[in-house]
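A single protein chain has been omitted; all remaining protein chains appear in their positions.
Read from first to last, the chains carry the letters A and B; within each, the first residue is number 1.
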Amino acid sequence: MHIIFRQSLLSKICGVIMSSGFLAGKCRRSLLATLLTAGLLVGACGGADDPLLIYSGRGEELVGPLIDEFRRSSGLEVEVRYAGSTELAATLLEEGSGTEADVFLAQDPASLGLAAPLMATLPSEVIDAVPPRFRDRSHRWVGVSGRIRTVIYDRDQVQVSDLPAGIDDLLNPRWAGMIGVAPTNGSFLAFVAAMILDRGEAATLEWLKDLAALDPLDYPKNSPIVAAADAGEVGLGLVNHYYLLRLQAEGGGKRAANHFLSAGDPGSLVMPSGVGVLSGSEQSEDAHRFIEFLLSETTQRHFAEQTYEYPLAAGVRPAASLPPIDSIPTPDIDLSDLHTALERATDLVAEAGLL
Amino acid sequence: MNSFADHRPLSARALHKSFDGTVALDDFNLEVESGSLLTVLGPSGVGKTTALRILAGFEMPDSGTVRVNGQTVNGPGVFVPPERRQVGMVFQDYALFPHLNVGRNVAFGLDAHPRDQRVSVVLEMVGLAGFEKRMPHELSAGQQQRVALARALAPGPQVILADEPFSNLDAALRKRLRAEVRSILREARTTTIMVTHDQEEALAVSDQLALMNEGRVVQTGPPDHVYRNPATSWVAEFLGDADFFDAHAKGGRITTPFGTFPTTRSGKVKVMVRPESVTVFPHAQGVAVVTYREFFGHDQLLSVKLPGKITLRARCWPQPALAPGDRVAVSVDGIHIFDEPQAPPAPPETLPGTPLPQRVVIPR
Partner (left out) sequence: MMEAAHPAPRLRALPPNTWWWVLAGVVMLPAAAPLGVLAYGLVSGVVTTVPIGRLLELAANTGALGAAVTSTSLLIGGASAWLVSRTDLPGKKLATVLVLTPFAVPSFVGALALLGATGADGILSTAWAWMGGGVIRYPSGFWAAWLVLTLISVPLVHLAVAPAVRSINPTLEEAARGLGAGRLKVFWTVTLPQLRPSLTAGALLVGLYTLSDFGAVSLLRYDTFTRAIYLEYAGRVDRRPALGLAAVLAGVAVLLVWLERSTRTRGVWFTARPRRTGSPVRLGLGGKILGWGFLGTLVTVSLLVPVAVLIAWVMRGLISGVLVDQPWAELGRSMWVALLTALVAAVVVAPVAMVTTRYRNRWAGLLEGGAWALYGVPHIAVGMAMIVFTLWLARPLYQTLALLVGVYVVMFLPQILGPSRDSLGRVSPSMEEASRSLGKSPLRTFTGITLPLMAPGLLSGAALVFLTTLRELPAALLLRPAGFETLAIRVWSATGEGFYTQGALAGLLLLLVAALPLAVVTRHELIR
C-alpha cells in the first residue's frame, strides 16, 4: 500500500509538471541535455590547457603534499593518476606513444625499467645530481629517494644474536609461522627480481618455496607487517626500512626494530624510487622542472625528514637513526636490468604458492 | 468509383489488412451518414477492431482508402496520423489517464482557450457536472465510461469511434448506460461508429448496422431491415434466432409441412424460419409434436418436431401451457429462402405468410 501511495502521488506531481506546458517542458529538457553533454564533454576532453599529467606509482598519502607544493611553487596545473607502479608501467606500455602522461614517478627501478623504452633521455644537469648506481644507464630515469629492504623484528621475540645475516638464514625452521611478508607488494617483487638477477631463476624459486614452507603470514603491504612486528604478531618481517621510522614518528614502534642484512644479498637491496619523462610529452620542460623540484634540497629534505627515505641528491643527509647508505652491502646488479626479471618474479611467487 | 461519397463524415473503401499471413480485413467497405450511429456487428475475431483501429489511424492498412469528411487519410501514399484525423475514440478499457483528474482528462484534447467552459459543457452533457476534480480511480465504471465519452466528444470530432464501449460493464448497468449514451450522442449530433459483438446491443442503439464476417461487411442497413431481410443465412443466424431446413422448390412453390409458399426459384433451397413467426396450438391431429419447452413468464419457447426431420422453435404467448409430447398444429408467418451454399448466389427471398390450414386467434 505504501508503494501505491507513492506511485499515485508521484505520478500526479509529474503529470502536473509535464502537462502544465509543453514549452516549459522543452526548456527544462534542453537545459538538462546541455548539462549532461557538458558534463560528459568535460570528462572526455579535459580542459583546453593540458595539465602536466603525472602517473604516480607512489601513494597519494606520500606524494600528495609534494605535488601540492609543486603546484604552488611552479604555478603549473598538475594532475595525478595514482596506481601501483607496475600497473602504471603496464598501462604506459599499453598506451604506447599515444599516452597522455608526461611524467612517470615509480616506487621501484623495475617499473621504471619497463617503461624506459617510452621515456626520453634526461638532460645531464638533471641526471648528474644523482650517483650513477641510482639512475638508468641510458639516462632515461633518475632515482629520487632511496629505500632499503630490511628485516623488521620484534625485540621481545627475537634476540639480536639470533638475527639472520642474510636471506638464507631466514629459511631456518625456527622462524616457521613467524615471518610476515607482502608477496603482492611491488617492493617484494622487486626484491625477488633482484634475486633472480643475482642467483638465477631456479635458486630463487627454491628460496621462495622454502619460504612458503615456513607458513609465513601474508599482508597486503609493508606497513601492516611493521605494525604486526611492533605488536608481536610476527617475529620477523620483510619490509622497507622507513615504515618503522614513520611508526615511531607517530609514537609507536617501541617494540620493533630494523635489522639491515649484512650478507650483501638481495635482502638488503637498495631500491631507489625514480622518475622519468615520457618521450611523447609536449611539456617536457615542465616535466624537467618537476624532476628538478624532486631533486631540490627542500624536497630531498622532505624525503629525509618526512618519509624517512634516503635522500639521493643535493647533499642532504638521511635521518639520524639510519646508517649511511654506502655502508649497506648490496648485491652487484644493475638496477637498469631489474625489470627484465619482474615478470618472472611474479610467476615464481605464484608458483611457490605465496600469493 | 464516384459512388464513393465525398462528404460523408467517414468512409472506407476496399481495405485490406493481414497480420503475419492471417487475413484480418478483406475488401472492407463502410460509409457512415452524418449524425447517425453505425454499429459494426460481428462475432469475435472477424476484424472489427482492426477495422476501427485503421479508421482511427492506429493501424496501417495494406491497401484501401479511408476518408474523413472527404479528406483522404489513408490511401496510396497517404497516411494522416491519428492526431490529425479529427476522429475521437472511446476505448474498451476507457483509457482514462490515471494521473490526470476528470477535468484534465476531458480537456486533454482541447486547445488552450475556451477550455474550462467546454469541459463543463461536455461533462454536463454526460451527466457528470462538477466532477472536474475527481481522479479516474475514484469513479465507478459507468462514470469512467461517461468521462471517456466526454473526453472524446470535447474536441468536437468528425466521428467518434467506440470499441466495445459497454463490454466492461455488468448487464444491468450496460442496458441503462447504452440508452444514456445513445441520447447523449443524439443530443451532440455526433456521428458514431461503434464496434460490438453483442447483437442485442447493436439492434437496440443503432441507426445503421453493418454486419461483418471474415474481414468484410456482409450487409448494411437499419437494424429492423437487416433483421427482417438478412442477406445471407449467416446474417440470419447471427442476428437473432433462426431455424433452417432444406426444401425443394418446384413449379413456383415450396411445399413445407406447415404450408405452401410461392417462390421464383426451383431446385434445392434452404428455408429459414424465425421462432417469433411460428405459432403453435394444441391440436390432436396436428402435424407437430412438442419436444421441449422453456418458460420465461412473458412468453415461452417451444421446440416442435415436424415431419421430414424438421425442428422449429416457436416463441409464443405463454398460454396454453404445452408439455413435451403434446401434439400441436403449427402456422408460420413468413419464411426466408436462401440458396444452398453450392448454388450460384441469388438474392434471397422473403415470402409473406400463407393462409394457414388452421386459424389461430391469438393476437401477436
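In the analysis below, contacts are C-beta pairs under 8 Å (C-beta built on N, C-alpha and C of every residue); 3 or more make two chains touch, one makes a residue touch a chain.
As the structure is a computational prediction, the values presented were derived from the model and not from experiment.
Although it is left out of the displayed model, the omitted chain contacts the following shown chains in the full complex: A, B.
When the missing chain is restored to the complex, the residue among B:168, B:213, B:277 or B:311 that touches it is B:168. In the complete complex, the residue from A:131, A:166, A:252 or A:280 that touches the missing chain is A:252. Taking the complete complex into account, B:99 is the one of B:67, B:99, B:146 or B:270 that touches the chain left out.
Mapped onto chain A, contacts with the missing chain fall at residues 2-3, 6-7, 10-11, 14-15, 17-19, 22, 25, 32, 36, 39-44, 53, 55, 59-61, 64, 79-84, 86-87, 89-90, 93-95, 98, 100-101, 114, 184, 189, 217-221, 223-224, 227-228, 230-233, 250-252, 343, 346, 350, 355. In the full complex, chain B touches the omitted chain through residues 44, 49, 53, 56-60, 79, 81-85, 87-89, 91-93, 95-99, 108-109, 148, 151-152, 155, 161, 163-164, 167-168, 170-171, 197-198.
Everything below uses one rule, namely that only the chains that are shown with their structure count from here on.
Distance between chain centres (mean CA atoms), chain A to chain B: 86 Å.
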